[in-house]
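Data block below; observations after.
All protein chains but one are shown in place.
For clarity, chains are labelled A and B in written order, and residue numbers in each chain start from 1.
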Amino acid sequence: MIYEGKKKIWSDYQKDIPDDHFFYVRSCIRQSFFPASEQKFLEICNQRLDKDFFETEKHTSCGGIAFHSDAIPIETSLVIYARQFSLMNEFGYKNFVCSCITSFGLYCEALEMWREHPDLEAKTREILWDTCKREFTKPEYLVHTSDMIYKYRKQIAALAKYKLINNKTGKALKVVEHIGCHYNKIFPSKSVGGAEYPYVLAGMIESWGGEIIDYPERRHCCGFGFRQYLVKADRGYSLSNTHKKFESMEPYHPDFIIANCPGCTYFMDRWQYVISEMEHKAYGEYGYGIPVLTYEEVAGLVMGYNPWDLGLQMHQVNCEPLLDKMGIEYKAKDKYKGLNNKNIGKPALTPYLK
Amino acid sequence: MGKLYDKLKADSRLGDGLKSCINCGICTAICPAAEFYDYDPRVIMDKVQSKDDKIIEELLKGEQIWYCGQCMSCKTRCPRGNAPGVVIQVLRKISIEEGYFVESEKGRQQYAINKMMYHNLTTYGYSIYPRTFKYSMHPECGPVWEWIENNLEDVYARNGANLDKEGPGALRKIPQESMEEFRRIFDATGATKELNHITKCSMEVAEKMGLNEEEYFNMVFNETKKDHLNH
Partner (left out) sequence: MNNNRNILIIGGGPAGLEAAIQLQKLDYNVIVVEKSDHLGGHLAEWDRLFPDGIEAKEVLDKLLNNLVGVKYFLNTDINSINLLDNCYNAILSNGITILAKAVLIASGFELFKAERKQEFGYGVYNHVISNADLEAYFKNGKDSRVVESPSRIGFVHCVGSRDEKIGNIHCSKVCCVTAVKQACEIKEKFPNAEVFCFYIDLRMFGRGYEDLYLKAQQEYGIRFIRGRVSEVAENIKNELIIKAEDTLSGKPIQVTLDLLVLMSGIACSTGSEKLGEMLSLSKKEDGFFECKDSIYSQQLSNKKGIYYAGTCTGPKTLPDTFHEARSAAMAINMYMNKE
C-alpha cells in the first residue's frame, strides 16, 4: 500500500463544505437505533463548537427507505424533498444537512433530476403548491452530517481528552471505515475523497490518532438492500453481504468499525450477533464482536463523553473492549440504567457473543 | 418497440439509466446481488435494450428484477454512464402498475412492504418507528432490542430522544398540520393509489390461494419456496 498514492486521489475530491448555519433533518434509522448520536451531533456542533444547526419539528422522513423498496413512486419522493426544502426556506436557511446517507443520495439525485428534466421540477412545484400551499428554492449547499464532523475534526481533536490509541501498547487503533454506498457511489464528486478512496471518515480517524486499514471488501455494500431487509424472507441477502465483509476484514484484526450510514452501522452491529448464533463465531478478540460506531459516537468518546450518554448501550455488540483499550473510564453498572439512575433491567445475554 | 417498452421509456429515469450498453459486464462484476442471487444486471440491461415487449414482459413477471439491493455500485463503474440500479426502479414500477408483480415470489412481497411503509409514513411521518418495529418480526435485532422494546419510554428518554412528544427531537410527534400536508402529498402523487392497487392485486391472489389477509401477509413476509441463489 503506497499511502502517497491515496493522498493524491483524496486531493482530487475536495468538497466545498460551508462552516456554519445549517438546516438539519433527521434519519429514521438513527432516530430509532442511534438517537443519542443525533442528539450529540447537535450538542457538539451547537454547544461545544458554537455553531448554528437548526431543526424544526415540522420536518418528516424523506421516505427514502420506502422509495428504494418501491413502496412510493418517484413523484411522491420529489414533493417530499421539495417540502423539506420549503421548510428550510421558511426558517431562513440556505445550507441543508441531512442525517441519513440514503437521504443524502436522494436529495442529490432530486437536484440532478430537476436540473436535467425541468418539466419534472415544474410538476413538483405544482403539486407542492396544490397540497401544501408551499414554494421552495433549492439549497445552496447540500451536505451530510458526516461531512460536518469531518469539517470540524481538527477542532474536535483540539477538545479531545482521549486519542484513538491503545492505552497499553501506545499504538494507533486499527480502524475499519465503512462508507454508505449512497454517499459516494452515485455522485462521487459530491463526496469527500470520491468513490474509491473516500476520506470523510478516514480524515476523522487520522485526526484523532487512529490508523485506517484497507481490506479487500472495503467498498462492498453492507447489503441493506431495502426490500432485502424489510421482508424477513430476504434477510439472508443482507446477512451474506455483511458476512463477506467481516470475513475479509478479519485477518487485519480491526479494533473497531466506524460507519457514516445509519443502515450500515445497524447491520454491521446486528449481523455479528446473528453470525454468532449461526456459526458460533465472533470477529473480535476473546469472544467479543468488533464494536461498530457512528462518527458522533467516536467523536464523543474522543471528547470524553460518558459512553452511556452516547447510546453505546443500544448496540448489540458490546463496546467495552474498545473503551478499555482507549483507557476510557466508565461505570459498568450504569450501562442499562434509565434517567436518574432508574433500574430498567437489562438485555438477555448472547451466549456466543460476549 | 411495443407498449411495455413505451411505458418504460415514458419514465425519464429509463433514459438516464440506460443510454446504450456494450455488455462489458462491469456492472455484474461489482454487483452484490449478482454474487449471491441468480442475477445478472448486464443481461437485464441487454433485455431492456432489445425493446422487445415479449422479453420485457417476461422480465416484469419474473424474479430477476427484485434481486437488486439498490446500492448503485453499478452506476459508479459503468463506462457508458448507465445505471442498472435506476433501470431496475423503472422495471419494478411498471411491473407493479401492470399487476405483473404478483406472478413472482419476490414481487408478491411488495404487499407486505407497502403495507408496513405506508402505515409508518402516513401515521407517524417516519419510515421506521420503534413501536411498529416488533422484536417478534425482527429477531435478528437481538436481545438488546427486546430490552429496548420492553422499556421504550425509559430508553429513549435516556438517549436524548423526544418520543411522541411535541417540539423538535428524535421520534417527536410531528405536528398535525405537517402530517396533513404529508398525507395530501401521498394522495396527490399516487402513493395511496399504488397502495390500493397493490392491495387489490394481492388480495385477488390470496383468494385464489385460499388465504385470508393475515395469512397472505405472513406468507409473503416469511416464506421463500423457490431457489433464488447463484450456484
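Going forward, a contact is a pair of C-beta atoms (placed from the backbone, for glycine too) under 8 Å apart; a residue touches a chain by one contact, two chains touch by 3 or more.
Since we're looking at a predicted model, the values are computed, not measured.
Peer 1: Who does the absent chain touch among those shown?
Peer 2: Missing chain, whole complex, touching shown chains: A, B.
Peer 1: Looking at the whole complex, which of B:T28, B:Q64, B:N159 or B:S202 touches the chain that is not displayed?
Peer 2: Touching the chain that is not displayed is residue B:T28.
Peer 1: Sort through B:R42, B:K61, B:R172 or B:H228 and give me the one touching the missing partner chain.
Peer 2: B:R42
Peer 1: Taking the full complex into account, find the residue in A:R219, A:H243 or A:K337 that is in contact with the omitted chain.
Peer 2: Selected residue, touching the omitted chain: A:R219.
Peer 1: Against the chain that's been left off, what residues of chain B make contact? List them.
Peer 2: Those residues of chain B that touch the unshown chain are 22-31, 34-35, 40, 42-43, 77-81, 230.
Peer 1: For chain A, which residues reach the chain that was dropped from this view?
Peer 2: 1-2, 4-6, 8-9, 194-197, 214-219, 251-252
What we mean here is this: only the chains that are shown with their structure count from here on.
Peer 1: With centres defined as the mean C-alpha position, give me the chain A-chain B separation in Å.
Peer 2: Roughly 22 Å separates the two chain centres.
Peer 1: Of all residues in chain A, which touch chain B in the complex?
Peer 2: For chain A paired with chain B, touching residues are 26, 28-32, 35-36, 38-40, 55-61, 63-66, 68-76, 79-80, 83, 105, 113, 116-117, 120, 127-128, 130-132, 134, 181-182, 184-186, 188, 195, 219-221, 223-228, 230-237, 239-241, 244, 270-271, 273-274, 308, 311, 313-316, 336-339, 342, 344-350.
Peer 1: Can you check the complex and tell me which residues of chain B touch chain A?
Peer 2: That would be residues 11-13, 16, 32-33, 35-37, 66-67, 69-73, 75-76, 89, 92-93, 96, 106, 109-110, 112-114, 116-118, 121, 125-130, 133, 137, 140-148, 150-151, 154-161, 166-172, 174-175, 177-179, 181-182, 184-191, 194-195, 220-224 of chain B.
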